[in-house]
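Removed from the display is one protein chain of the complex; every other protein chain stays in position.
Chain naming follows the written order as A, B and C, and within any one chain the residues start at number 1.
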Amino acid sequence: MVPVAWYLLLAALLFAIGTVGALTRRNGITIFLSIELMLNSVNLTLVAYSRLLDDRTGQLVVFFVLAVAAAEAAVGLALFIAVYRHRRTIDLDRVNLLRW
Amino acid sequence: MIETLIFLIFAALALASALVVVLHRNPIYSTMSLVVTLISLAVLFVLLGAPFIAALQVLIYTGAIVVLFLFVVMLLNVGREEIGEQRGLVQKGAAVVGAAAFLVIVGLTYLEGYGGAEMAPLDEEFVSLPGLAAELFGRYLLTFELVGLLLLVAVIAATVLAARPRPAVPAEGGALAEAAAVEPATEADERGAGVVTERPDGEDRLVASGGSAGGAG
Amino acid sequence: MLFELGATAAKLGIFLVILLGLFAPVMVWVERRGSALIQDRPGPNRLGPLGILQPAADALKFFFKEDVTPALADRPLYLAAPVLGVLPALTTFVFIPFGPTVEIDGRAVPLVVSDASAGVLLFLAIASLGVYSLILAGYASNNKYSLLGGLRASAQLISYELAMMLAVVAVLIPVGSFRLTEVVAYQQELWTPAGMWNAVPQVVGFFIFMVAAFAETNRLPFDLPEAESELVAGFHTEYSAMRFAAFFMSEYIAMTTLSALAATLFLGGWSLFGLPEWAAAALAGLVGPYWLWMGLLGLFVLFFKVALFMALFVWVRWTFPRFRYDQLMRLGWKVLLPLALANVIGVAAATLAGWL
Partner (left out) sequence: MTDLLWLIPLLPFLGAAANGVLGPRAPKGLVTAVGVGAPGVALALSLGILWDYAARLAPAPFEQVVYAWTAGPSSIDVAFLLDPLSAVMLFVVTFVGFWIHLYSVGYMGHEGGYQRYFAYLNLFMGAMLLLVLGANYLVMFVGWEGVGLCSYLLIGFYYDQKIPPEAGRKAFVVNRIGDFAFLIGMFALFSTFGSLRYTEVFAAVAESPERATSEYALGLSLAAFVTLCFFIGAAGKSAQIPLYVWLPDAMAGPTPVSALIHAATMVTAGVYMVVRTNVLYQLAPGVSLLVAAVGAATAIFAATIGLAQDDIKKVLAYSTVSQLGYMFLAAGLGAYTAAIFHLGTHAFFKALLFLGSGSVIHAMSGEQDMRRMGGLKRALPITYWTFLLAALAIAGIPPLAGFFSKDEILAAAAGQGHWLLYAVGLATAGLTAFYMFRAVHMTFDGSFRGTEEQRHRLHESPPVMTVPLVVLAVGSVVAGWIGIPQVLAFGADVNWLHHWLEPVIAGVGDTAHAEHHLPLAAEWGLILLAVAVAAGGILLARRIYGGDRALEGERRVVSALGPAHPVLVHKFWVDEAYDRLIVRPLALVAYGFWKVVDGWIIDGALHLTASVTELTGDLGRFSTTGNVRNYLLYFFLGVVALLGWIAL
C-alpha cells in the first residue's frame, strides 16, 4: 500500500520541474509543455486526494481540468501560430512587446 | 507489494520524462517525453482507483492535445533552441530557488499532514463508473455544460486567431488570396489554421504547400 | 495469484500468436490475391499452392534487406517510430473478449485478457497512440513527403477519431457500461431470446464506425498519409527492410483489432445466437473440458467475423479511388461528425423510450 504522501510529493516534484521549465525555457512550445506538466501534477494531486478522502469530486475536477487543458491548448497554439506569423519566431525573449 | 513496485517504476519514469520535457533542447523530444509522463501518470491514476480518468488522460491528452502540439511544432518548424547568449541567469537562478522553496514548503506540509496516512482499501463502488457518471451529470451538470461552452468558445477563438487575415475587399479577394498563397509562411499558417482549429476548408492547401513545409523541414 | 497470472499470460499468448503469426501474414497474402482477383489477374501463385507461402518469402526478404537510415534523419525517433506503431495495435487486443466467463477447476475465468471497467475507453485511448508512429516517422525521416504524410496522418486521425468514438458512444448508451464483455452480453439478450446484433438497430453507427475505421487505418479510400501518387509513400517513404515491414504489420494488426472491435460492438463478438455455447456443451460431452471448447469456438466465431471485415477492407481498398484531402476533411467534419452526433441523440432517445 503506497502512502498518499508519496503521490503528493511526486506531484509536487513534477510541479516544481514544470515551473522551472516554464520559467527558464525560451521556446514557447516548451514553455507550453511545461505548463501542461504542471497541470498534470495538479491532476495527480487531485486524484490522490479524492482517493484519500474517498470523494470522487477530485476525479471530476480532473475531468474538467482535462477539458480546460484541451481548450487552452487549442487557443494557445493558435496564438503561437499568430505570433509566428508576425514575428517569425516563438522565442519568447524575442516576443517582448509588453515592455516600457 | 506489486502496487508499490508499479508506483515506484512509473513515478521514476514520470520524473525522468518530466526532466527531459524541461531540459531537452528539441521540442519534439520534449513533446514525446511529455507523452511518456502522461502515460505513466495515467498508470498512477489506475493505481489510485480512477481508471476512467486514466483512460481519459490517455485519450484526450496523449491522443489529442499532444498530437496538436507535435503538429504545431512541425508546422512552425520550431528547431532546437539556439544555445546562443546565456542571458537571464538571474531568471534561471530565481526560478530554481523558487521551485526549491516551493518544494520544501509543500513537502513539509504534506509530510506533517499525511506522513503516515494510509489510504482505505479500494472499494468497488468507488471505482465504478456509474457512480462517477451520476455525480458528473448530477451535481456537476452545470459545470459540465459550461465546460462544453468553453470548448466551443475555444474552438471559435482558435479559428479566429489562426485563420489567415481575410482580404479586405471581397471582390478582389481571390487575387489577394493567390498572392498570399505564394508566400510560404502564410501557407503554413493556413495549414495550422486548418488543423488547429479543425476547420475543413483550411485543409485543401496541404498538398499545394508541400514545397514550403519541405523546404522548412 | 499465480493462476491469474498464468491465465492472463496464456490468453495474451494466444492473441500474440494469432495476430503476429496468423493474421498479419495471411492478410498480406489475402491482400495480394484479393487485389489480383478484383483486378482479374493471377497474383502471387508460384510459391506453394495458390502462393500460400508468398508471405513467408516476403518476411524473409524483409529480414535480409539492407536497413537504411537517412543521414539527416533524427535517428532515435526514426528508429522508435515503427515500434510505436506496432505496440498500441497489439496492446488493444487485450480488451477484446473471445468467450464468456468460464469455470476452470472451480475458478471463474473471463475469456478476455483484461476486463477493465473502462475497457472500450482504454481500447480507443491506446489505439489513438498509433498516430505518433506516423507523425514521428514523417518528422524523423527529414523528408518533405514524409513530413507531409505525418501532418496529414495526424490531422486525419484526430478528425476521424471523433466520429468513431461518437459511434461507439451510441453503442454504449443502451449497454450502460464500458466493458466489452457486457456489450456482448447485451447483444445476447437484445430483442429476441437468442439476442440480436447491434448492427441492426445501430446501422448508422455501424456505417460511421466502419468509415472511420478505414480512415483510422489509413486504408483506401483514406490512405492520404501514404498517397503514393502524391507523396511517394508518405510517412514511410524513407523506411526499408524490417522497419518498413513493421509499418505494414502495424497497419494490418490495427485493421485486425479494429475489425475485432467492430465485430464485438456491432456483430455480437464471439457470440452467435447461442450456437457456440451449445456446440461447446455438446463437444464437452464427448471429450475435453467445456472451457476449452468454449474458448476455441469463441475464438473461431470472433475471428470468422474479423475475417469478414478484413475481406471488406481488401475489397474496398481495391474498389474505391482515393479521396482528395479537402474532401476527406469535409467528409469527416461536415458529414460524419454531425451524423454521429445525431445518431447519439437518436439512440439516447430510443434508449429512454425503452426500444433498446
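Operating definition for what follows: a residue touches a chain if its C-beta (ideal position, glycine included) is under 8 Å from a C-beta of that chain, and two chains touch if they have at least 3 such contacts.
From a predicted model like this one, the values you see are computed outputs, not experimental measurements.
Enquirer: Where does the absent chain make contact, in terms of the chains shown?
Expert: A, B
Enquirer: What residue numbers in subunit A mark contact with the hidden partner chain?
Expert: Looking at subunit A, the ones touching the missing chain are residues 19, 22-24, 26, 31, 92-93, 95-100.
Enquirer: For subunit B, which residues touch the unseen chain?
Expert: 88, 91, 94-95, 98, 101-102, 105-106, 108-109
The rule is short, and it goes like this: only the chains that are shown with their structure count from here on.
Enquirer: Looking at A-B and B-C, which pair shares more C-beta contacts?
Expert: If we tally the C-beta pairs in contact for A-B and B-C, the bigger total goes to A-B.
Enquirer: For subunit A and subunit C, let me know how many angstrom lie between their CA-based centres, rounded off.
Expert: Between these chains, centre-to-centre, one finds 34 Å.
Enquirer: Once you find the CA centre of subunit B and the CA centre of subunit C, what distance in Å lies between them?
Expert: Using C-alpha averages as centres, the distance is 27 Å.
Enquirer: Would you tell me which residues of subunit A are touching subunit B in their complex?
Expert: 1-10, 12-21, 23-30, 32-34, 36-37, 40, 43-44, 47-48, 50-52, 54, 56-57, 59-60, 62-64, 66-75, 77-82, 84-85, 88, 90-91, 93
Enquirer: If we count contacts the way the header does, which residues on subunit B are in touch with subunit A in the complex?
Expert: 3-4, 7, 11, 14-15, 18-19, 21-23, 27, 30-31, 34, 37-38, 41, 44-45, 47-50, 52-53, 56-57, 60-61, 64-66, 68-69, 72-73, 75-76, 78, 81, 87-88, 91-92, 94-96, 98-100, 102-103, 106-107, 110-111, 113-121, 126, 131-132, 135-136, 140, 143-144, 147, 150-151, 153-155, 157-159, 161-162, 185-186, 189, 192-193, 196-197
Enquirer: Please name which positions on subunit C make contact with subunit B in the complex.
Expert: 74, 77, 116-118, 121-122, 124-126, 128-129, 131-132, 135-136, 138-139, 142-145, 147-148, 150-152, 154-155, 157-159, 161, 176-178, 230-231, 324-326, 328-330, 332-334
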